[in-house]
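Only one protein chain is missing from this complex, and each of the others stays in its spot.
== chain A ==
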Amino acid sequence: MSAPLVELKDISIAFGGVRAVDRVSLDLHAGEVVGLLGHNGAGKSTLIKILSGAYQMDSGEIRINGEKATINSPRDARRYNIETIYQTLALADNLDAASNLFLGRELTTRLGLVDDAQMEAETRKIMARLNPNFKKLNEPVSALSGGQRQSVAIARAVYFNAKILIMDEPTAALGVHETQMVAELIQELKKQGLGIFLISHDTREMLELCDRVSVMKNGQMIGTERVEDVTEDDILSMIILGRKPGEEAA
């Protein structure tokens, strides 16, 4: 079998005295969705931010397609085709959808000036696919609803042909209908062969969408299970008690 798309090995990072991520290992294959579960503060966002270049790990190793990867900045992560939808969305509220979608990767004209018309046209195209209701292309994204803002963040990750997609609570601010749309999108991207890390608090949703789920607690990895091998209760007890099903308390 070929090497996993992503291997995270013994990753650790501390903020001051807090060991936010403590010797965590996890891997991800192409065409696979791996879910990360755990209480607030468990270290999920911190772990994926190390992969997306927002934080630098203190120790550990990242391998991509079997080769050691150096990710020291968001720019580095992009070179490995890693795209991230952050929990806090990371949009510039004062800019419109197109400027946000292409932020840091603007299309330019022959003169080297930013090509707003072209970017708007591209945005229109991808939005038609992701969220047909999306109309406010010329307004700052601060004027958009939570769901529409989410579409901009998702469009940004999808447009640039990510191979590795990280979604940190992508449905937290969404209604039922929009959540359904995100779920369908995840299925579609998975079929296209992307590897996806998905973070969510909705255990049932995770069991439907993911191939494997990992549970973190206090910065440590409790365990990773194939979804067909576990029940919702097993997962909940891992989250709450911090031990695998059948395992005795430490």
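By our rule, a residue touches a chain if its C-beta (ideal position, glycine included) is under 8 Å from a C-beta of that chain, and two chains touch if they have at least 3 such contacts; residues count from 1.
The rule we apply is simple: contacts and distances are computed from a predicted model.
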Per UniProt, the name of the complex member that is left out, chosen from "OB-fold protein", "2-oxoglutarate ferredoxin oxidoreductase subunit alpha", "Xanthine dehydrogenase" or "Xylose transport system permease protein XylH": "Xylose transport system permease protein XylH"
Hidden partner chain, touching residue among A:114, A:207 or A:227: A:114
Identified contact with the non-displayed chain, of A:128, A:143 or A:236: A:143
Touching the absent chain when the full complex is considered, from A:10, A:67, A:93 or A:233: A:93
Chain not shown, touching residues in chain A: 52, 54, 73-75, 78, 84, 86, 88-95, 99-100, 103-106, 108, 112-114, 116-118, 120-121, 139, 143
